[in-house]
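Shown below is the structure under consideration.
Removed: one protein chain of the complex. Kept in place: all other protein chains.
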Amino acid sequence: MSAKKITPKVELTIPIIPDMELAATKTSEVVAKHMGLSEEKSAEISMALIEATINAFEHSESKSANVEIHFVIQGDTLEIKVTDHGKGFDKSQVAIPNIEEKLESDHKRGWGLQLIQELMDTVEFASTEDGTTVTMTKKKI
Amino acid sequence: MSAKKITPKVELTIPIIPDMELAATKTSEVVAKHMGLSEEKSAEISMALIEATINAFEHSESKSANVEIHFVIQGDTLEIKVTDHGKGFDKSQVAIPNIEEKLESDHKRGWGLQLIQELMDTVEFASTEDGTTVTMTKKKI
Amino acid sequence: MSDFNTETRTEGDIVIIKTSGYLNNVGGEQVSEVCYKEMDAGKKLFLLDLEDSKVVNSIGVSILIEIIEKLQDVDGRLGYYNLAPIVEKTFNIMGLTKYSTVFQSEEEALEGMS
Partner (left out) sequence: MSDFNTETRTEGDIVIIKTSGYLNNVGGEQVSEVCYKEMDAGKKLFLLDLEDSKVVNSIGVSILIEIIEKLQDVDGRLGYYNLAPIVEKTFNIMGLTKYSTVFQSEEEALEGMS
C-alpha cells in the first residue's frame, strides 16, 4: 500500500445522526497520525472538530441536513473546513463565556466556539444566510 | 439534535493513508447503530467495508488516489458503495480461495472478495478500465 | 459503539461515579441524575473516575457545571481523576478547575476530598 505523491484529499458528507461527529474524529485521528502530529495535537483537533460538527448539526437548521467536512494537508499544517448550509450566524454577537457567569445562569452551555479557538492554531468563520464554514488549522510544530 | 426526515446521505472521499479504512468503519458503525442493526451485523459490515476499501487502495492503481464510499439508508437496508477510479478487474477471473490450497501455496492472500460475499446480504461488482464500484447491502432483519 | 454507562460506589462519605463512554449531552445527564439522587440522600462529596470517558463534548461538560452549582448550595464538592489530557485541558479552558478539583490518582482524590 504505497502512498502516491498527490496532496491527499479527505472529504466527508455526514447527516445529522447521533454520534456522527465521532466518525469525523476517527478520520482526523488517522490523518493526524499520518502527518506525524503528536497525540496531544491530534486530541485537540478531535475536540475542536466535535464542537464544530455539533454546532453545524444543532444550530444551522439546515434543510439539507448534511454537513461537509474537508481535510487538507498543506505541508506541515492540517486544515479542516466544516460547512453547513444552514441559516448562518454573526459570531460577533456571541458572548465569550466564563465560568462565574455560567454558575449563576440557567444557560450553562455556549462553550463550543471558545474551545475551538483555544484548541486550534487559527480559526476563521465565514457565515451568510446560506450557511457557515468554519476553517481551522493546526501546525505540526 | 433532532434528526430531520430526509434520507440521510453519508459520503466519504478518502486518500490512501494507512488505517484510513478505520475511518470508514467508524462511519458504518454510527450509521448501523442509528438504523438499529445488531452489533453482529454492524461488525460484519465493518469487516466487509475494510476489505472493499483496502482492495480499492491496493489494487486499483488509481491516479487520483482517492476512494469514495457512499452509504445510503433505504428503509431497513443499508447500501454501501465503494468506488475507485483505477484500472478495474474481471471478477470472473479471480479464483475462489480455499485453505488447503493456500497452505501449500506461496500466495496466502486472496480472501477479501470471498469475505465480502459471505458477510453481506448482496454484493455487486461493476468494473471497467475507468474503475470499480462494489455495491453491497445488509438488511436489518 | 460505546454506549454511556455509570457505576457508583461509596468510600466513606464520598460517592465515586465511574463513567464509561462518550460524555455528551446523554452521558452528562446520566451523571447528573446519579449525583442528584445521591444529593437527595444527603451526599455532598462526589468523585468522577473518567478513565473510560476519554472523549467529551462541551454540552456534556456544561452539565458538570450545573452539578458544581447545585453542590455549592449544600457546601458540597466535586472532584475528578483518571482524566485524559484533552479532558483536563477542556476542564481548564472552561474554568471547571477553579470550582472543582482534578486529582492525579484515586488515592490522591480520596485523600483530597476528605
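Just so it is clear, A, B and C label the chains in written order, and each chain counts residues from 1 on its own.
What we mean here is this: a contact is a pair of C-beta atoms (placed from the backbone, for glycine too) under 8 Å apart; a residue touches a chain by one contact, two chains touch by 3 or more.
This one's a predicted model, so the numbers in the text were calculated from it and none came from an experiment.
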Residue among B:Thr27, B:Ser46 or B:Thr83 that touches the chain left out of view: B:Ser46
Residues of chain B in contact with the chain not shown: 19, 21-22, 25, 40, 43-44, 46-47, 50-51, 54, 97-100, 102-104, 108-109, 111-112, 114-115, 118-119
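To be clear about the criterion, only the chains that are shown with their structure count from here on.
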Whole-Å separation of chain centres (CA-atom averages), chain B against chain C: 40
Centre-of-Cα separation between chain C and chain A, whole angstrom: 26
Overlap residues in chain B, where contacts from two or more other chains coincide: 1, 29-30, 33
Per-residue overlap in chain C, given as positions that touch at least 2 other chains: 1
